[in-house]
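Let me give you the structure first, and then I'll get to my questions.
Note that one protein chain is taken out, while the other chains of the complex remain in position.
Now for chain A:
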Amino acid sequence: MTFLSSTLTPDSVNKVHDAIICLAKFSESVYIEAHRHELILSTINTSKSAHASFVLNGGRFFTRYRYSPGISRGRPATDADERPFACRIYNKALLSVFKGRISDPKEKDTAVEKCEIALEDRPDKAECRLVIRMICMHGVVKTYKLTYEPAEAMHALFDDNAVVNRWQIQSRLLREFIDYFGPKTEQLDMYKENGRVTFTSYTEKITDGKEILKQPLQTSVAIDTLEFEDFSVEERLHIAISVKDFKAIVMHADTISTSVSARYSLPSRPLQITYEGDGMLCKYTLMTIGDYRASSTTPAPALSADGRLLTRDGSRMASVPVGAHSASSMPPPQRPASHKYASESFTQRTPRPSPPPPKASLDPESLFVPQDEDAEWDDYQRVDQSEDVLGWDASGDHHGVAMHFSNDERGTNESSQNPPNDSSTMRIAPTQRLSEVRGLFD
């Protein structure tokens, strides 16, 4: 029997509310995972490209927290019993329970004094419910019994060792920036050059024949790196995430006004945003994509530089294991995935006057492939080898290699679709420069 019992202060109730509002922006259900000393609320979006989790510390966030894992489920104790209890709840149900209670001064008389969350999962009881009791002034008690679905919680794996880029900034500043990002923009590009960081929210133009499906839109906000509390990011590295996710994160971070830190390695690798406050650790793992200008219609002079980025762009479809393909088939520059993607995008996107290119393009130096281009190739080999194949793991083992979201049930499925080739043996050394290859799918 699994048993959970905890008590929250009204303040914490509001924080839970803020958290589930944030989670609701990612997905319509919430995973609740109870550990011995913490309760985790998490969610993963439907495309499995963003994972958000809130770790509520048992001692600090709750006034009382007790959890005893199931030990007698009619079978001898196994490792499984040591696993945390996890379930999935429809977020709307939670939202209506935790809806803003203290915000309305008129409702002072019915303000919540404390909130108790209890859960009993017993095999002998058919009705399993998450019980939330709001104890209000004058002895009004509101009890909610919510249905839940047993589920394995998902964890995002993030390789801390791979992190080479990191920044940290006050949430208040980010909150000011997101106001400028157009509501219809989709991607957010981050780029650093000459001591300034440019956040560009953009939508690429997509046409289907003559019909314009999406109008291009781009907004850039540039800030000095001095505004950051900590800044260490590779120069001129473009990395993009979803604007919507970023906004959701910043909005929430602003509610606890703390400093937000982001850590990442390379485009198409996960990026992690974390912040902490009042016994709550908020962690978001987002899939990133490469430089967007590469595949769009940048003016010709930027060609070679873009060519370089284009290959990275091949792995733009984050869940496609590009590495596996490239090794066995062709000379590296003509990796099928990138080829296909690029040609698609070139036929679909009509040329447009490029938005005023950020500083990068103005710098003539950047138009050319750096001298140490071979190092770039090395880089790709490294990317290829450190398997880009999706791996799934519900064990919660955070030391797993590299990236991706994990889940046992999906694991077999995904990896059988994309069998990881033995890339190291099949590899052919790159022989051709990208800039030369470019003509093939222009």
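Here is the rule we use: a residue touches a chain if its C-beta (ideal position, glycine included) is under 8 Å from a C-beta of that chain, and two chains touch if they have at least 3 such contacts; residues count from 1.
The criterion applied here is as follows: contacts and distances are computed from a predicted model.
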item	value
Record-based protein name (UniProt) of the chain missing from this complex, from "Vacuolar protein sorting-associated protein 35", "ubiquitinyl hydrolase 1", "Cyclin-H" or "Rad1-domain-containing protein"	"Rad1-domain-containing protein"
Residue touching the undisplayed chain, where the options are A:A50, A:A93 or A:C282	A:A93
Which of A:A24, A:A118, A:L146 or A:I256 contacts the chain that the document leaves out	A:L146
Missing-chain contacts mapped onto chain A	90, 92-93, 96-97, 99, 104, 106-107, 109-110, 129-130, 138-147
